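Got a structure for you, questions after.
FYI, not all chains are in this one, though none of them got moved.
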Amino acid sequence: MTSIDIDSHADIDSPIHRWDPRAKIASILILIFSVVMVESIRVALLGLVLSLAVLLASRLPLGEVARRVRWPVIFLLPIFFILPFTAGGERTVTFATFDLSLDGLLLGTLILMRGLAAVILAYPLFATSPFNITVQAMRGLKMPEVTAQIFLFTYRYLFLLREEMRSIEKSLASKSFAKKTDLRTARVIGTALGMLFVRSYERSERIYRAMVSRGYDGALPSTVKFEMRRGDWAKSFAVAGAAVILQLIDFAATQGMII
Amino acid sequence: MHISDGVLSPPVLAAGFAIAGFLLFITLRDVEAEEIPRISLITAAVFVASLVHFPVGPTSVHLVMNGLAGILLGKRAFGSVFVALTLQALLFQHGGITVIGVNAVNMGVPALLAWKIFEGRRAFPSPKREVYFGSLAAASAVIGTAMLLSLSLLAVGDEFKEIALLVLIAHLPIAAIEAGVVGLAAGFLVSVKQEMLVTAVCDGAKS
Amino acid sequence: MERGRSVALLGPNGAGKSTLLLHMNGILRGGGTVKILGRKVEEDNLPWVRSRVGMVFQDPDDQLFMPNLREDVAFGPLNLGRSGPELERDVSWALEAVGLEDLEGKSPHHLSFGQKKRAALATVLSMRPEVLVMDEPTSNLDPRSKRAVVSLIRGLCDSGTTIITATHDVNIVTLMADEILLLDKRVVGYGPAREVLDKREVLDDLGLEVPILVDLFHSLKGCCGHHHFHETPITKEEALEGLKKILG
């Protein structure tokens, strides 16, 4: 199963890692939105290049990225292959007995490139700080307290509950249970999940007691402090600026001002 | 099933974030401190449950579980779905960052629907009512999600008509499986830990 | 290993005890080979292995998931294709063996921790395994429940079941195991319980406790040079016997 630990590369030394997390999140988010909104294929290609540049600057392991883009590609490829048949439009190429829509093919390519760029950018966005720092930074960017706490606690207990689920599955396997497409399987999975939920619910009560006994009253104190330096501003302007320029070029391209 | 980055148009993305933001605000604004660990743990459990494979003939599908979130968390289910989707986007790249708003609406609104449907059980004295209403709620949540998903695609343009239809059809077996699993889970919960289902009722009554 | 023997795996946390146990049931598979009842554990014969090797995990909550105890105990035999009176017999026998026949209609979740531990054991016993593999069967139990589990293990062993137990509890290990395998990533020692527990340095090295009685009599030997004991006593009865002799 895919690793769900996104903290494992948070201690690399790179310009992206050293960036103030609040500024990093805000700037890269702007770039991601800019990239997914472009309409021109060539500008989308430029966006893809930009995202690769950010990725390279982050010094994150590239093999990991290849693994991460797999899922979105599996989702996007069918669209890429279906659109040429369904999009219609005036420009078509006849291939064997099918009329392939050139517009559909171009739209598919555009979608695929935008999607890839966004996924590639998401990786340096979140993998360059430990998850709790990211959430603290989001609080700095006005994410409400309650949502931030749910993020932190959900993330913390995901790992534990996944282990519990795996133990339950091991126990099922050791009792010679094999999943089939039938009602008994639904029943066994249903009650096994029910058990997981009961345990989670009871654990949440114990956690709350432990929190209260250490003085919790709804607010989560934090020792994390952020500080913007000159370099942080420079990086932020560069990345957000790139996002704006991308949109300007895209506007020009779609208006036919440049080819 | 969620949409990936790069497919939807800016107005659809913006609408997604606007609706999701509004719903987050009204469903989470009066959260008490003691609810926070509960919402978090149930969210984590929903996340883990959605990783479970269920065999369908030679292949297998993932469970969606937004219906179960609705049953267990009542109106808090929307926030739960939002957090779970964001974590899925970060950890597994299922969906993406720009579509978190749209995906949260597509899965979170049906979760709220599931909660309301499940509440309907109280008018029926049958001892198996949790099973039936749990199944109904779960199936409705999956089909609701599939419909909203198709609508989001159609909002991009007509060229997505066939894909939207395909998405809808592909969700039918998932809805059936989810109905079975969630119904039986709800039946299990009412016999083992009734207050888990009652709590959702109380939260609903408050609002 | 002989049939009907009881072997304990001793080792510190992280020594690979649980991993080894999982290999015995084919849940984990890796580089080497594991042989059970003379056959290699392989993909092909997993159903065969799992029908013969019963596995009791440490946390009973991981193993009890049906709405009531009887269904939980019937789960394994059902998977093995048993039904009718044969199923009934196995289920009832397992429930009686652990002394929970009165609670069969209860939801396992509502049992006490000690009852859950025994219930988890029953869900495996009902499959009538030839080899019973247990991870920390006595951990977290109060002394009364612990004694119940130990005597159950002895009974199973006497009726021919091979038993493999991973445990920390050196003071109880002598009551339930004939042989001990010392583990710390690799096998560090193997032999009759008496001999292994007498090797103070080895146990110390592994960060394991020396059983209280062994410890006492070692020290006694060390300081007074007494050689009244042929062997270091490992049970209370042996210790008592020895002391009586000395004191006349």
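Each chain gets a letter, A, B and C, in the order it is written, and its residues are counted from 1.
By our rule, a residue touches a chain if its C-beta (ideal position, glycine included) is under 8 Å from a C-beta of that chain, and two chains touch if they have at least 3 such contacts.
Everything numeric here is computed off the predicted structure, so don't read it as measured data.
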Formula for the whole complex, using the labels of the chains displayed: A x1, B x1, C x2
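The definition used in the following text is that only the chains that are shown with their structure count from here on.
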Higher-contact pair (C-beta pairs counted), A-C versus B-C: A-C
Geometric centre distance via CA averages, chain B-chain A, whole Å: 19
Centroid spacing, where centroids are CA-atom means, of chain B and chain C in whole angstrom: 44
Sites on chain A at which at least two other chains make contact: 164, 191, 194-195, 198
Junction residues of chain B - those touching two or more other chains: 187-188, 192-193
Touching residues (chain side chain B, partner chain C) in the complex: 187-188, 191-193
Chain A contact footprint on chain B (complex, rising order): 3-7, 10, 13, 24, 28, 31-34, 36-45, 47-49, 51-57, 68, 72, 79-80, 82-84, 86-87, 89-94, 96-98, 158-163, 166, 177, 180-189, 192-193, 196
Footprint of chain C on chain A - complex, ascending: 164, 167-168, 170-171, 173-178, 188, 191-192, 194-195, 198-199
